Structures are given as C-alpha cells and as structure tokens.
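Complex shown without one protein chain; remaining protein chains in place.
Chain naming follows the written order as A and B, and within any one chain the residues start at number 1.
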Amino acid sequence: MTGQRLAWVMAAAVLVAGCGDKPQQNGDSQVVLIGQASPLTGPQAHLGKDNENGARMALDEINAAGLTLGGKKVVLEMRSEDDAADPKTATTVAQKLVDEGVVGVIGHLNSGATIPASKIYFDNGIPQISPSATAVAYTASGFKTAFRVMTNDAQQGTVLGDYAVTKLGAKRIAIIDDRTAYGQGLADEVEKAAKAAGGDVVAREYTSDRSTDFMAILTSIKGKSPDLVFFGGMDPQAAPMIKQMKQLGMKAKFLGGDGAQTPNFIDLAGAAAEGAMASNPGLPLDAMPGGSAFKAKFEAKYGQIQNYSPYAYDAMHVLVAAMKRADSSDPAKYLAELPKTDYQGVTGHIRFDAKGDLAGGAVTLYQVKNGKWQTLETVQSGK
Amino acid sequence: MDIFLQQLINGLVLGSVYALVALGYTMVYGILELINFAHGEITMMGAMVALSVIGALALAAPGLPGVLVLGAGLVVAIPVCVALGLLIERVAYRPLRHAPRLAPLITAIGVSIILQNVAMLIWGKQYIPFPAILPQGRHTLYGASITDVQIAILLLATAIMLLLILMVQKTRLGRAMRATAQSRQVASLMGVDVNRVIAATFAIGSALAAVAGVMVSAYYGLAHYYMGFLLGLKAFSAAVLGGIGNLGGAMLGGLLLGLIESFGAGYIGDLTGGFLGSNYQDVFAFFVLIAVLVFRPSGLLGARVVERA
Partner (left out) sequence: MSSVLSLNKTRSRWLTFGLLALGLALLPFLVDAGLGRSWVRLLDLALLYVILALGLNIVVGYAGLLDLGYVAFYALGAYVYAWLSSPHFGLHLPFWAVLPLGAALAALFGVLLGAPTLRLRGDYLAIVTLGFGEIIRIFLNNLNAPVNITNGPQGINLIDPVRLGSFDLSQSHALFGYTFTGIHLTYYLFLLFTLMVIFISMRLEDSRIGRAWVAIREDEIAAAATGINTRNLKLLAFAMGATFGGLAGGLFASFQGFISPESFNLMESIMILCMIVLGGMGHIPGVIFGAVVLTLLPEALRYTGDWQRNLFGQIYIDPADLRMLLFGVALVAVMLYRPAGLLPSTRRRREFADAQG
C-alpha cells in the first residue's frame, strides 16, 4: 500500500514538473538566471573580466551553500554579456539579457554603458546593481530598479573638495577637468564642496581627454598662484599635467580622483609623481572588513584582483539576499526587498539610500611616496 | 609680463612641433594635391618605434647617456617611417593618381585607420611612458621658465627647416620637386622621373614626421596609438594657414597656430569675462582653418591657386 502511494506521488510530481511553464527544470531544483554585463573586449576588458569573476565567485558560493526559495531548491546560473563599454552595445546587450529571462543584473562597468541600459532593465522590471558605475545620473533617473554598491562621483567629489580645504589647508584652489562626463561631474562636485568649506576657487580651466599639452592653462593658473590644483580626469592627462606643473616651477599640491589613482600614473609621470594625491571610492582592499579573506579566495581561483571584483561579489550577494528575504526569485516580488538591504559585505556595510545609491560611501585618499601609492586615510561621505 | 613671456615660449615650442609635421603635409600637397591624411599616423609610428628602441636600450644599458639613446631611437625610427611612407604612396595613392579626387582621399582615411589599429595591436591601448633619460634642466628667464628639452626642440626644428629650404632651393632633387609641383607632365617631359620625385617627397616628409613624433613623445613623456590624429589635423590646419604647398608658409602657420592656441587658451577666459573658457581651445585651430579657407584660401604666404577640381 505505502509503496503504491509513493509511486503515485512520484508520478504526479513528474507530471507537474513536466507541465511546468518554466523549461529550466533540473531534477527537482529550479534554474534561475542572473545577468552580468561588462566590457569583455576592448581597452577595459581586464576590468570587465574582473567584475565577471567577482560575480561568478559569489554565485558559485551561493550555489554550493544551497539556495531554497518558495520551498524549492534553486540553482543560480549566470549569463555574462560583453557591452564593449559602448552605450549602444550596452542597450543591445541589456535587451539580450532581458530576452534570456534573467531575474536580475550585476552591471554594467562604465557609467556611459550603465545609464542607457538601466532604462531597458527598468522597462522590464529587472533589478540592476552596478558594482562600479559612479556617475550621478545613473540613479538620478528615478528608476526604482537601479542600485549601486559603489560610492558615486558626487560623494567622492564632496569628500575631495572638503578634504582639500580642511585637511590639506588649501585656501586658493584651481580646478581642471577633461570635459568627459566623469571628469566634469567630479570637478563640479569638488568645486561646490571646496567653496562650501570656505575655500576660494581661483581658476577653473578645461582640457580634453586627448590632450597632452597643458602648458597654456597651467601658465594661466600659475598666474593666480593657487595652493592646490585639482584635476578631474584620467591618468594619461594627469601624468603629463603634473610633469608640466614641475616644468613651470609650480609649487601647488596636486589632487586627483580615481582616474589618476593608478599605477600607470606613476609610470607615466616618473619622478614628478612624487607627492601627488588622489582618491579612490571605497576602501583599499587590505582595509576592507573581508578583504584579505576575499583576496586569498579570489586569487586562488582567478588570479590577481584588478579593481572592482569585490564590489561585483558583494552586489551578487546583495541581490540574492533580497531574493531570500522575499522568498522568491520573481523580480516583481524581490525588488521591494532591495531598498531594505542591510548587508555586511567584503567591501563594507551596504545600505541603499532612497535613490539606490550606497549610503555613506567611503572614499580613500592616497599619496605617491617613494614611487608607490600609499594610503593616507579613509573618509566616510556624510549623508 | 612673466605670464605673457611664458605663454610665448609655450606657443613657440608647440608651434615648432606643428610646423615640422605641417611640412610633410605641405610637401605632399604641393606635388600631388592630396591631403595625406595618414601623415599624422606616420608621426605616431615614429614615436612608437623610437620609444620601443629607447625603452629596450634604457633597460639593456642603463648607463648610456640620454642623448645617445634618443639618437639610437631616431636612427631606427626614421628608416621605418620612410619605408612606411613609401609603402603607403605605392599601395594606396599611386594606383589612384588618375582616379576621381574623392578616391585617394578616402584611401588616405582608410590608411590612417589601419595604421592606428595596427599600432594598437602592436603596442596596446595604454599610453606608453617615455623613460626619463633626458636632462631635466630648467632655466628661469624674466620669471618664465624654459627646459632643456624645450630649447632642444626649438633649435632642432629651426635647423631642420633651414636645411629643408636649402635642399629644395639648391639641390637637383629640390629643383625636380619644384618642377613636379608646377606641372607633373611638363616635368616628366623635361626628363624628371616624376615617380621618383614623388617617392622622395614622401620619404622626406616621413622622415620629418619621425623626428616630430620622437620630439612630441620626449616632450610630453608619453606616446599613444591615437596621438597622431589630432596632431596631424592641427598640423594640416597650420599648413593651410600658412599657404599650403609653401614651405615657409608651413613654418609660419605652425608657429602662429601654436601661439594662437597658447594665448587663446591662456587669455580667453579673462578676455570674455569667463563666458568662454579654455574648453574651447581645440576650436581655435578649426576656426582658424575655416576662416582662412573661406576668406583667403591661398593662406598667408601661398600664392598658388588652390581651387582646383
């Protein structure tokens, strides 16, 4: 009798499983797709791959630990797409992920790609967590599906501007930006914060992300004798700029954002780099709460950490934690849980503000000493 | 006053680099009436090749004096660029010498894209640092500063330009070049081997480009596969400003453009009360270009009629 009943139950279960509208059934567990988008080709391929690896490591851990949602065993699967860091390709890729039926997305890497893609995720109700996009515009759209686990440009700029005046004691500040979305956004925030802290912005000059000659604007800045020059832009400009400052005999301090806080900056600027300061959002890896453990695990599996993989790792955990709280992988259901995130991750304590930005994102300042970037201090952005 | 003097120095150094590159454009245009779009990329190739040699030497023999290492870089870069220039002329321009005007211009753009991408495949997408091998001396002059490298650029550029003018005016090849520029057909009737003269023009232009490329990368301390494009465009503007086809014009145009950019970026903010800033620096070159072409198409010194279909 019992044997017979068991057989019936099993037959019914097979039948139900066979009739289920989700084709992705694997034994008695359900496959849930999560998207990842970053540049896997092009100049930033190494960063994109790093993000992918970070997200994958989290995914593997979650699967290994076992995930049950709505009483069913769930296996997560990642769909990784290459957006080539290009806005147009990003929208194509976003559409592809939505078509494939992902329930959430970790990505994209660059702000330029993240912003147009976020509209597609929003239109389809798919939650998105970017591990690395910093432009303010990404979360300013008001899309309730857009989140990030990275300090944004406004938070970084505010810290930098304030730091320049209060900690570095700069009274007269000159600001240069490279007229890219990143450089201009950051420089504007620095200007605001520096003025708010009582600093005097004596010059605002501009260059482009292709220039290597800054003599004209630096000469004009020199005439206004600032104590500090801030540059919003990337290392290929920051390096010759600091060299030319030395050539012109300028004594002002040099401060940059994360675009300048790279090993390449020191290679390109050589001896002129000594004493330059720059910031990077987040904590240095060795200061992250779970940094050293993450580093050991990650490097055993994928090799050297490039930059944002800890953030991609945390983003995946944050996404799945929301699913767990909602007890569902249905985006319509677990999206409501994301804003309530309160997660202790590798990169720090992750909570979101009303816009989906990281609340109280940290910014770390570094200085070149003896040809190496050394940590000065970490500042929490006041929010 | 010290600011003014400093901007003057900045402009002259920048301008003499433009002038060197502009010479290449103007020589080719003078003879073929073709904008050799790829000329900027040859400059880039020169910088890249020289930098590879210099980088390798600086590692292999760190004790060598900087000027010697730089010279070695040039010695390798010049023949490479000359060969490249000849190859481009042979493959992409010569077969189209009698095709409609649009055709060689489009191949020129194509060659320029190819060179950029080949350079990117060989040397990667990162900016490459120029090793610190040159003397870093700095002199102060009435409150303005000038470095050894800047002085060297000014001297070298002037010397090269004088030599070039001498060559064109005094030698047989120079005479043949002038004859070919006036009329290719008549020159060939007079026994000038036109193909050889054109090839020689490309070779000389490419050699100048190699020197300019090395100068630029030594001055700014870096090189990049994209560096030739904007430099080429500005140099071309300089050539047009001075009067294309005219060697003296290219030099004048280059220096003027350098000064315009320097003073423009330095003073525009103060002059317009902050309404326009240095963000419009790159507009100056294009604006000058358009204004010259519209109001005085033959340029400042050019006497030739440029409007030819």
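Going forward, a contact is a pair of C-beta atoms (placed from the backbone, for glycine too) under 8 Å apart; a residue touches a chain by one contact, two chains touch by 3 or more.
These numbers come from a predicted model, not from an experiment.
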Which residue among B:116, B:217, B:246 or B:262 touches the omitted chain?
B:116
Touch with the missing chain holds, among A:55, A:76, A:93 or A:229, for A:93
For a quick check of understanding: of A:45, A:305, A:359 or A:376, which residue touches the chain that isn't displayed?
A:45
Which is it among B:233, B:259 or B:300 that touches the chain not included here?
B:233
Those residues of subunit B which, in the complete complex, touch the missing chain
33-35, 91-92, 95-96, 98-107, 109-114, 116-118, 120-121, 233, 236-237, 240, 274-275, 277, 279-280, 282-283, 285-287, 289-290, 293-294, 297, 306-309
With the missing chain put back, which residues of subunit A would touch it? List them for me.
40-42, 45, 82, 84, 87-89, 91-93, 95-96, 98-100, 112, 115-116, 119, 123, 135, 137, 140-142, 179-181, 183-185, 206
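Simple rule for what comes next: only the chains that are shown with their structure count from here on.
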When centres are defined as mean Cα positions, the distance from subunit A to subunit B in whole Å is 41
Using the touch rule from the top, collect the residues of subunit B that touch subunit A in their complex.
3, 6-7, 10-11, 13-14, 125-127, 129, 132, 138, 140, 145, 147, 216, 220-222, 224, 226-227, 230, 261-267, 269, 277-279, 281-282
Looking at the complex, which residues from subunit A come into contact with subunit B?
43, 179, 204-208, 210-213, 215-217, 219-220, 222-223, 235-236, 239-240, 243, 247-249, 264, 267-271
